[in-house]
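Structure first, commentary second.
Apart from one protein chain that is not included, each protein chain of the complex appears where it belongs.
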Amino acid sequence: MGALARYAFKKVLIGIPVVVFVTLLLFLIMKQVPGDPIRMIAGERVTQERIDELRKSWGLDQPVYIQYFYWFAKVMTGDFGYSYVTRQPVSYLVWARLPYTLELTFPALVLSYVFGVPLGVIAALGRGKSRDYVTMGISSFFYSMPTYWLGLMLMLVFGLYLRWFPISGSTSGFESLVLPMLTFTLPFIAFSARIARTEMLEVLGEDYVRTAWAKGLPSTRVILRHALRNALIPVTVMFFLDLPWIIGGAVIVETVFSWPGMGSLLYKSILRLDYPVIQGVVFIIAILIVICNITGDIVSATLDPRIRVEPEKA
Amino acid sequence: MGDTLLQSNIFTSKRAITKIQAAIIVVIIVVGAIAGAYYYSSISQPTVQYKRTLIIAIPEEPENLDIQQVSWSNEIHDLVFQNTMNFDDKMNIVPDLATAAEFDGTSIVVHYSEDAKFSNGNPITAEALRDAMERYRTLSPYGSDYDTVKEVEIVDEHTARIVLTQPSTYVWLNDIPVVYGAIVDAKAAKDVGDAEFGLKPVGSGPYKVKEWIQGSQVVLERNDLYKTNLPFVENKGPNTYIDEVIIRFIPEDVTRLSEIEAGTVDIVRGVPVDAVAKLKTDPNVVMYESLTPGVEYIMINMKKPPLDDVRIRQAFNYAVDRDEIAMTLEGTVLPCHVYMSPSHLGYSDSQEELGKNTYPYNPDKAKSLLAEAGWTDTNNDGIVDKDGQPLSFSLMIPIDEPREKRIGPLLQSQFAKVGIRVEIREFDYRYIRDQTRHWNFELAGRFYSWHDPAGILPYLLHSEYGNYTYSNPEVDKLLEEDFLGALDTPAKTELYMKLTKMWLDDAPWVPLFVNREYTAVRKDVQGLHVMPPFATLFIQDARVIAPTGQQISPWASLLMNMVLFANLAYVTGRKDDS
Partner (left out) sequence: MLALKSFKETLLRLLQHRTSFAGLLIVLTIVVLAIGASVIAPRGYAETDPVNRLLPPSGQYFFGTDVLGRDLFSRIVYGARIALWVGLLVTFIEALMGVTLGIAAGYYSGIVDKAISAVTDMVWAFPPVVLALGVVTVIGPGLTQVVVAIAATSWPAFTRICRAKVQSLVNREFVLAARAIGETDSSIMARYLLPNLMPSILVVSTLVLPSAILYTTALSFLGFGAQPPTPDWGAILADGAAQLRIAPWIATFPGVFIVITALGFNLLGDGLRDILDPKLRI
């Protein structure tokens, strides 16, 4: 495990400056944005002095670098600052909404792979035959579908016409989850099916598989297991790389269904230029990406010994 | 094989008689189930049952539940906090929390009753008022409201005198009778901190905050210490018919509409434009309509040529077909040619008449004005130009103000008809407001909503207080008269008539319409008061009749019966076996 640990450690070392770089970049960019959040949250009947007072109390009269330094230092202690708009701690806002996003996206992600991968494998095995065309045809259909449109159509049919499910909000328990999750899952199933099929085809075309077939080895099952295992490695890696999606990828679904998760929080904050919230959420996403990347690399290194030796060729 | 699950029962038995018996049993049970379901649901209750929870759907989640930390207020604040005084349906100022209050021009005396308490049991005293006002001054974006307050004298434990620096109706009209000026328990706020207080504030309103589920809803529970002096409510204490009020945030128009039709919410605020006509004819729904004390308009950057030419601005005013706009918005707005709404203190019909006569819809007049100013269509592309430059402007439209957003392209067409090209850019409203304050715009869709013109118009049209691009010293002087002075209503009306004439001459805005606020209430809700100026809901006398026969849903009873049947079948089968 020594080599693996060193490998992981190296990746972490690279990861940290990446996070710093991303958040610093974001911070600097935010300051360039036209539009002053303090002025924006001040209402109509406000004088200029009042606005200046407010700005001072938020510490926004200091130079940018100092602001970033304080922000980063506080983040290291878990203090993400306060939202300009709601004056609530950002960590509270994120903490309150994170479960909603997770309960929507994580099961959706898992389900997509659970349904999608077998579909892709079946298609690959039946390459050129009708089941390949049918599966891939349907999958291409969902893959080409904009999520917001799928959401609206599901809302229209199942929510408004048939009235089987509530069309927005999260207050009806499990029922509210159905439509948003379906919207999120269907295109993802198509996506994972495509990847699974490609990987499976790749492996099936490998020499050792052809040789085994030529030799007439007893079960196609044995081949399948070998081929499958090798094909599943990149698929598993993809799974980990898709994980950060579970925070940000739900923006559209959450907006369409008024799902009170991190996605809609991010969207509203961007509209209102609520920097502390934006920075907090992006920071979390960046960290998550780094973690997932590293995990993905470690997983693929563990599963595929070739990679450890020549990590760059992965 | 041993399929132990397949026991010998009526399904597997080959005895024909059993099968017929089974069929009869099936028929009886199913018919019985359906009949039972209908029977249950049609039992009429001898006495009226009440639903103890009131559910209100609003379009937008509040920023914060503490009235002293927000820049806009909503239903939650109205229920959690209690105004010191309030408005009745004739816009008279009447007592609410205070037993009485007097205003003599330079000071306001507020009297509390001896047993007035916050929802947490702390007593409401003159000192508490002073602390609350201090907190407001430092914390609220509107803190400068109290700039004219010299000090708050403690006359005695339950009487406070707010002494002003000069004679002014400002605080009396803009804070005392309005929820922003409502008292909060500043001591409690200090104890828990502002962030926590923003989640669970302490006021003296009829309900208090139980919990706030971010992004979803706020649950309020009854404040049993509530007392009011409002003359127009019968019940001056806690409402024992409604234990909880749930306020749900539902931004989608479609959803709010579905929910009220289905009866899953009792009251809907912000009824969408397309739903108004439909809901008005719905027998289960009562619609309340109120004219907003505010105007939706296009603000013009007067410092940016060629918009500094009054003829161009006048052309805009002639080019707008307000009737077409009102039709497109399904009659949910009132066309407006002036800078105030009929709901305003100081408004008179002659204002709108003057406006209409000054700028009737006249695209030809608009074109001729543009020509006068040197703009004609020399290259026949439909857009007028001058010195090779087309007359083209950017119009910022608020993406979150549904009515202005909807008619944006319509305005574009109307302006195009007279030869002006307008490019729309959609932004968050706060951003637009910010950009206009910085003179960083050409045309901007804006609106305001406030009951006292003195409390809002100076911030928009005064060169100093407003700091927008409009500047007219005579207008300033007149505005100051009402802003700083103490005017009675007839004087106000005369003043604003004069101001309207000036504004029409200068044309800093293109007034479009006055919004109508609609509230949809299910028939089962009785005793509701919806009061001006903001169509505030008063639920002191309200009760919600529970719909009858909801004891057991027909599907549930059907299911129960089918389960019974299954058991019966199993038992019968076993008996058959032995």
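Letters A and B mark the chains in the order given here, with residues in each chain numbered from 1 onward.
Definition applied: a contact is a pair of C-beta atoms (placed from the backbone, for glycine too) under 8 Å apart; a residue touches a chain by one contact, two chains touch by 3 or more.
Everything numeric in this text was worked out from a predicted model, so none of it was measured.
K.L.:
Can you list the shown chains that the absent chain is in touch with?
P.N.:
Every shown chain touched by the left-out chain: A, B.
K.L.:
Taking the full complex into account, find the residue in B:426, B:481 or B:524 that is in contact with the omitted chain.
P.N.:
B:426
K.L.:
Looking at the whole complex, which of B:88, B:253, B:377 or B:541 touches the chain that is not displayed?
P.N.:
The one listed residue touching the chain not shown is B:253.
K.L.:
Out of A:99, A:118 or A:146, point to the residue that touches the absent chain in the complete complex.
P.N.:
From the options A:99, A:118 or A:146, the contact with the absent chain belongs to A:146.
K.L.:
Against the chain that's been left off, what residues of subunit A make contact? List them.
P.N.:
Where subunit A meets the chain not shown: residues 14, 18, 22, 26, 29-30, 32-34, 133, 136-137, 140-141, 143-149, 152-153, 155-156, 160, 198-199, 201-202, 205, 234, 241, 244-245, 247-249, 251-252, 255-256, 266-267, 270-271, 273, 278, 282, 285-286, 289, 292-293, 312-313.
K.L.:
Residues on subunit B that touch the omitted chain in the whole complex?
P.N.:
Subunit B touches the chain not shown through residues 252-254, 257-258, 272, 274, 324, 327-328, 397, 399, 402, 406-410, 412-413, 423-427.
Quick note on the criterion: only the chains that are shown with their structure count from here on.
K.L.:
Between subunit A and subunit B, what is the separation of their C-alpha centroids in Å?
P.N.:
So the centroids are 36 Å from each other.
K.L.:
Can you check the complex and tell me which residues of subunit B touch subunit A?
P.N.:
Residues 63-64, 69, 71-72, 141-145, 147, 174, 194-195, 198-199, 213-217, 248-252, 254-255, 258, 262, 399-400, 428, 430-431, 433-435, 437-438, 440, 448, 450, 455-456, 459-460, 465, 467.
K.L.:
Which residues of subunit A touch subunit B in the complex?
P.N.:
Residue list for subunit A touching subunit B: 34-36, 39-50, 54, 82, 85-89, 92-93, 96-97, 100, 155, 159-160, 163, 167-171, 258-261, 264-265, 271-273.
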